[in-house]
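All protein chains of the complex are present and in place, except for one that has been dropped.
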Amino acid sequence: MNETLEKRSMGLRASRTISNTLIYIVLVIMSVVWLIPFICIVLQSFRVESTWQVGYVIPQQWGWDNYIALWNSDFKRWYLNTFIIALAVAVLQTVIVLCMSYTLSRFRFKLRDGLMRFMLILGMFPGMLTMIILYRVLKDLGLTQANAVPGLILVYVASSGMGYYVSKGFFDTIPKSLDEAARVDGATRAQVLTKIILPLAKPIVIYTILTAFMAPWGDFVFARYVSFGTSAGMNVAVGMYGWLQLDQIGQKYTMFCAGGVVVAIPVTILFMCLQKYYVEGVTGGAVKG
Amino acid sequence: MASVKLTKVKKVYDNKVVAVHDFDLDIKDKEFVVFVGPSGCGKSTTLRMIAGLEDISDGTVEIDGEVVNDLQPKDRGIAMVFQNYALYPHMTVYDNIAFSLRLQKMPEDEIYERVTKAAEILGITDYLLRKPRALSGGQRQRVAIGRAMVRNSKVFLMDEPLSNLDAKLRNQMRAEIILLRQRLDTTFIYVTHDQTEAMTLADRIVIMKDGYIMQVGTPEECFDMPKNLFVAEFIGAPKMNVMETELIKEGGKYFVKPFGAKIEVDGAKGELLHEFNAQPGQIILGVRPEHIVLSKDGEHAIPCTLEVNEMMGSELHLHVFTEDGTRLIVRVPTIDLTAEERSGLVRGKKLFLSFEGKVMHFFDKESKKNLLIREE
Partner (left out) sequence: MKRYSDLEFLKLSKGQKFLYKLTSFFAAIPRAIGNLFLAIGRFFKNLGLGVANEFKDIFTTFKEGDWKTRASFLVMGLGSIARGQVLRGLLFLLFEIVFIFYMVTTGGYWMSMLPSLGKIGPHDEYNAVLDAYTKTYGDNSFKILLYGVLTIFFIVAFLYTWRMNVKQNKIAQEYLKAGRRLKSSGDDLRSLVDEQFYKTLLALPLTGILIFTVLPIVFMILVAFTNYDGTHDGYNNALFGWQGFSNFRTLLTWSGSGVNYSATFGEILTWTLIWAFFATFTNYFLGMFVAMMINKKGIRLKKLWRTVLVMTIAIPQFISLLYVSKMFAKNGIVNGLLLDLGWIKQAIDFWGSTANNGLLPRVMVIVINIWIGIPYLMLIATGILMNIPADLYESSRIDGANAWQQYTKITLPYMLFITGPYLLTSFTSNMNNFNVIFLLTGGAPTNAAASGAAGSVGYTDLLITWLFKITTGAEAQYYLASVVGIMVFVVVAVISLVVYNVLPSIKNEEDFQ
């Protein structure tokens, strides 16, 4: 009796070891697959012997040439453009999203449900459609091409109120009785927001800032539309996309890699520092729908 | 220190559900009024309308003679303690209590005076620099009370303040609220679903059901003269035994015939029946468990079978079934029985119950109203 029990528990232990080993193998393979492109991109950015695409990974000749070329190209301008956009959007979009989500979480006004349903329906239209007219409007305002930066900020920020879901979900988890207690204690609604809710909403504020800051680095379609071939108005995505087109890829492929590294490093560092908040926001958002 | 007057106050939600129907109540200065009722009866809604946290659909609320319908909570001169305490998690206990004073732009030294004084009264001085997270339930409760105390408000509102505490702590806090009340000497409106709290704390109880007031009265009135069956069953624990039975009149005397027994309605209740000229017929008879006694077999006793015997310490709760399967509860003081008698009280034991006329309550079978109370 005792022996069989022991055998069984031995078997349990053995099968656990096997399954854990399997999991480790899968995890290691996955990590490699996930990291390889980034390792490749870093390695290729140091390749000096040729600037076009090659079939091998490790450079034969190492050097900073690509980074120097980057410094001497319009990349600086694109980088600065993107950085300004990202900074402005991070601030303004956060303000707007917080206004929207706090209101929808806390106030019960007459048109609230209608408004939320309306925005849900609006969100079902492909945003791509509105590009044409937004471009024309920006053009009339003189905010395209060389002036694309303020134009892009305006467009990104203006419709950001629609993205209130995640932070509203967070606000909904803060008990309403806190608001009520504060109102009884003599606070106006504005004071409730600034003195009670905002200090408690730090994670979601950081999440909103982080996502708002990261988005402009990747925006491509609309930015390309608005800058319309004018280098001075491009962001990094639009500018570097050009380098991989057939007419330029021969000279600019390794520069693209170097540019990718330069773009990715600060964003990644920021992201890793604030990872905790990002995870909280993403998980909360999915759970709340 | 103020009176509160509610006139035809009504709450209708957007989906047309009526939570409170024409609520009329006059609360005198320095009175302690408890709203009590099962969940969903509208008691909290009424309190929140007084506080200004809920819109008033119709009617008026006056505090100190002033209509406050259109005033914001902060302008109504009220303080409130919430069920889940609603302490600001990011502030220390001190900051929590000082919050309202700081909003009034009171000088810091005066705030210090008030906060430390309140903390001393409540015995939370040692925790002033802690965050609410680091406090126990009872301590949080005290902070919540402290926060309401420092405001020197005209009316003190409490929304089920004890329901999140365990039984022992609840008894202790209940006693402290009585002390607090004596110290603050202001008007209290207190909401609870617990009839014991209502009975022990209140000067006057307002019993509510489905948005209607069932009875307003002192604890004694509600206990002795419940206006209707609902109040009768709601007040008192274990709840009142209810039997459908016949009221008959023989030779100028009233009798009830529960479960085959024939019991005379003697004493004051009998006189009242005469006074009201009660018509014989089917009625609902109510008798509280503590008013039923064990007796011998006979014409005046109800035969029944013991199902469960709960030993509560000072008393026994006997759950019995009558012959037609109705379940009754009898409360017997432990001290009235010998050890032998007690050990004989096992499942299946035949028992005989009886009660006197003066402990009976009579309710109309249709309207469920007390037959011995005149409609106003």
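By written order: A and B. Residues from 1 in each chain.
Basically, a contact is a pair of C-beta atoms (placed from the backbone, for glycine too) under 8 Å apart; a residue touches a chain by one contact, two chains touch by 3 or more.
Note that the structure is a prediction, hence the values are computed from the model and not measured.
J.: Of the residues A:F46, A:Y102 or A:Y277, I need the one that contacts the missing chain.
T.: If we include the chain that is not displayed, A:Y102 is the one touching it.
J.: For a quick check of understanding: of A:V157, A:L178 or A:M234, which residue touches the chain that isn't displayed?
T.: That would be A:V157, which touches the missing chain.
J.: Name every residue on subunit A in touch with the hidden partner chain.
T.: So the residues of subunit A touching the unseen chain are 16, 20, 23-24, 26-27, 30-31, 33-35, 37-38, 40-41, 53-57, 96, 99-100, 102-103, 106-107, 109, 119, 121-122, 124-134, 136-137, 154-155, 157-162, 188-191, 193, 214, 217-218, 220-221, 236-237, 240-241, 244, 249, 253, 256-257, 260, 263-264, 267-268, 270-272, 275, 278-279, 282-287, 289.
Criterion: only the chains that are shown with their structure count from here on.
J.: Which residues of subunit A touch subunit B in their complex?
T.: 175, 177-178, 180-188, 191, 195-196, 199-200
J.: Under the definition above, what is the set of subunit B residues touching subunit A in their complex?
T.: For this pair, the touching residues of subunit B are 51-53, 72-74, 78-80, 82-84, 86-90, 99-100, 103-104, 147, 151.
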